[in-house]
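Structure first, then comments.
Only one protein chain is missing; all other protein chains are in place.
In order of appearance the chains are A, B and C, and numbering begins at 1 in each one.
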Amino acid sequence: MEQVEDFNWHKGMTVKQLVKAYGQIGYQSVELARAADVIVKMKKDSAKIFLTFTSNMVTSGLRGFFAQIIKLKMADVLVTTVGGIEEDIMKSKGEKFAIGNFETDDIELHEKGINRVGNLLIKNESYMNFEDLINPILMKLYEKKNKWAVSDFLKEIGLMLDDKDSILFQAARNNVPIFCPAITDGAFGFHLYLFQQKHKDFIIDVIEDFGNILLATNFDEKKGVIALGGSISKHHAILSTLLNGGANYAVYMTTAHKTSGSMSGATTSEAKSWGKVQCESDIATVIGDVTIMFPLAMIMALEQLSDEGLLNG
Amino acid sequence: MEQVEDFNWHKGMTVKQLVKAYGQIGYQSVELARAADVIVKMKKDSAKIFLTFTSNMVTSGLRGFFAQIIKLKMADVLVTTVGGIEEDIMKSKGEKFAIGNFETDDIELHEKGINRVGNLLIKNESYMNFEDLINPILMKLYEKKNKWAVSDFLKEIGLMLDDKDSILFQAARNNVPIFCPAITDGAFGFHLYLFQQKHKDFIIDVIEDFGNILLATNFDEKKGVIALGGSISKHHAILSTLLNGGANYAVYMTTAHKTSGSMSGATTSEAKSWGKVQCESDIATVIGDVTIMFPLAMIMALEQLSDEGLLNG
Amino acid sequence: MEQVEDFNWHKGMTVKQLVKAYGQIGYQSVELARAADVIVKMKKDSAKIFLTFTSNMVTSGLRGFFAQIIKLKMADVLVTTVGGIEEDIMKSKGEKFAIGNFETDDIELHEKGINRVGNLLIKNESYMNFEDLINPILMKLYEKKNKWAVSDFLKEIGLMLDDKDSILFQAARNNVPIFCPAITDGAFGFHLYLFQQKHKDFIIDVIEDFGNILLATNFDEKKGVIALGGSISKHHAILSTLLNGGANYAVYMTTAHKTSGSMSGATTSEAKSWGKVQCESDIATVIGDVTIMFPLAMIMALEQLSDEGLLNG
Partner (left out) sequence: MEQVEDFNWHKGMTVKQLVKAYGQIGYQSVELARAADVIVKMKKDSAKIFLTFTSNMVTSGLRGFFAQIIKLKMADVLVTTVGGIEEDIMKSKGEKFAIGNFETDDIELHEKGINRVGNLLIKNESYMNFEDLINPILMKLYEKKNKWAVSDFLKEIGLMLDDKDSILFQAARNNVPIFCPAITDGAFGFHLYLFQQKHKDFIIDVIEDFGNILLATNFDEKKGVIALGGSISKHHAILSTLLNGGANYAVYMTTAHKTSGSMSGATTSEAKSWGKVQCESDIATVIGDVTIMFPLAMIMALEQLSDEGLLNG
């Protein structure tokens, strides 16, 4: 059995050295080091990696990191919510989000045309620019065909972008499909609706896309899930791996607890009752803010894989 | 300013008496009493009430309460996730879910064909029975037409059921639309997919349904949101009220905190930065498990409205 | 195995009816109903009941309920923090605390001489009145003897009070000792310090009081712990029951989760590794705000015991 070790800092300490030390500190630091190990294991085992995240993470600076991870071949399938799609596109066109405070006068913000997501701020203007931007895109895609599966549609948009820090851009170029099971649940939905009003035969086929995520992997492949936050993103990835025999590896990072029976707080252990995760060493649940936890665990994994010459991209 | 009052029990105490006392105990008990007040206010002001909940609440015994609330005309629009739809249908056909433990041997459960949701248990068998059940329904609806908006589709299913404790049953009979922005994110999605494989022109039109929720209310109407838990259910209701000028009343109940910037933890205050909620007295955020909090607040509101002869149904 | 049942409201519903229904709703509502059962069991088994709470609960209106519970012989030993002692004394002398908001301008409050505890407010004036009050009490007790164990000291103060809603008053009259392992950690500590400056031989003997809590129960007696919130109150009760062979019954209610390894979040299951709790049916951990949860569970237990003629006081 491993032992707790006294932690000591030395000048110039790297993230890799810190996360290694975390493995012998205790509580969530131990779980975080386990998460890094599980990510390394899923990569070494050539598992197909499902990475899921919620839109507030795309609001944050993790967006560029997700793009980099795709480029580094550390994600094979993405699942997210439509807010994340919208904001990735906005940012790829130069929109900037600001850093504010959790405690703030929201009525004052509203009067200034500023929307708050925790301690981050998005201008109304950014949404208006998005509107101007999305309509020609919709027209261009409609001209190609009138019925689209969501992930095919998002791939086409990705191909139109030109920003190495964009999730859609990198996903399109690296053949990583992006699934978004509730494509209408955002400003995007509103624009799709207005477009359909003018083009009655325009259809987004969500059932077809269910087939796409189902066929994105199969029973024989090893499968890993990295679920950041909860929501349908997490559920959709687990559902599709379950229908293909269950994930072999799983890392959950969330602030939600299991005590309310929610999907967001559901543990990797609960997942075993539903499907197949092979053993304790292949799963990790880390409780904490993803903006801090995920870079730590993923950097550790990237450093290890890089040291062993196993990192592509 | 109101004062803290010493709480004392007396034999036979009613829920109404307790929730009234909560208003002068402190912390979340005060917020809970405020939530009951806001619900009463939205009803008295003839606001259109959007009630949202996540599927795990339908797994629980809240399902029958939601059905009753619809019957009592306390909800005008529902938004939920597809798991809740599935389980409501299962239960309306006699499936029973069991009460277990949060701490349990999940591998053992899996071997017995039992799936766990927190401390509740669902048999694989229930899903198999659902499969047998849903296919003839899909065929019947397909025979009517090949393209369906989600809420129209769910209404038709509701009309086929015969269970007063069913959400779909009561919603269909009381003209309360049920929106489900990610209709494929569950076993239902899998069955829709298999059906579409055989009937290629079968379409679920999610964009059309975005129009339906948008038109379910309008700028001139008063609007209230009761959001239980987070997820896209909550977001979708807020989005559609926002696009119609913002909610006038809002009650959020959740275990999530605002500190991670997630939608689940987003407060009613944050909502003000995005749209319009009029003043402090019209909103309440209660932190806690919905299975305990919601009955308390809603019963208080029902008792008050009933006392004043304002309860229909 | 018990089954989930659809919950339905009827007019005039009592707390007892609601908590009974909770047992078949799900998630924390089930745990809450279990907690009520465990309280009934510990009483029926004539266990010595240790009730612990933190000072913020005495700030709230639970204070009067704790006093009532002592009077009803539902608590045999109390453990709390010194803030609770101070505020119980303040309230017994007529000080009133107000209900405010969690989100507030704290600098403005400070300028008005108002201190905030969550959404409750205490005037500086109340602390000043406490100062005027406590000094003659200290002098009176010092004149009796110069060295005091904490619980003896608190009993004497209780005997000087005249307020049926006071914890100290009821505890003193019902021979329920109050332990407070960090008696100096509050305004009380400051006044003790100033008093000792003038009376150098004045001593509070905390070691002697450790003996008192140790001897408050013994190996042969049945023991139950109801721990509300975390902190040293909870720890001290568990420690003293552990040294006497472990508790037979335990109910924990808290908002803290076990994931950080803190005492506040430590579960009844973890408690088993340290000592002795006999079986699953004798313990319950409920996650949620104590101001809502505790009245529900305790009222249910009181109603049941009263129905069976087992309630004294």
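Here is the rule we use: a contact is a pair of C-beta atoms (placed from the backbone, for glycine too) under 8 Å apart; a residue touches a chain by one contact, two chains touch by 3 or more.
On a predicted model such as this, the values are computed, not experimentally measured, just so you know.
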Sort through A:48, A:63, A:155 or A:191 and give me the one touching the missing partner chain.
-> A:63
From B:28, B:56, B:81 or B:304, residue that would touch the chain that is not displayed | B:28
Looking beyond the chains shown, say which of A:14, A:46, A:124 or A:312 touches the absent one.
-> A:14
Write the list of chain B residues that the hidden chain touches.
-> 26-28, 103, 257, 259-261, 287
Hidden partner interface residues of chain A, rising order = 1-9, 11-16, 18, 21-32, 56, 59-65, 67-68, 91, 96-103, 118-121, 165, 269, 280, 287-289, 291-293, 295-296, 298-299, 302-303, 306
Chain C positions in touch with the non-displayed chain are 54-56, 59-60, 81, 83, 102, 104, 106-107, 109-110, 114-120, 181-186, 189-190, 192-193, 196-197, 202-211, 214, 229-232, 235-236, 239, 243, 255-266, 269-276, 289-290
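Keep in mind that, in the parts below, only the chains that are shown with their structure count from here on.
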When the mean CA coordinate of each chain is compared with the mean CA coordinate of the whole protein, which chain is closest?
-> B
Here the gap between chain B and chain C, centre to centre from mean Cα coordinates and rounded to Å, is 36
Where does chain C touch two or more other chains at once, residue-wise?
-> 26-28, 103, 287
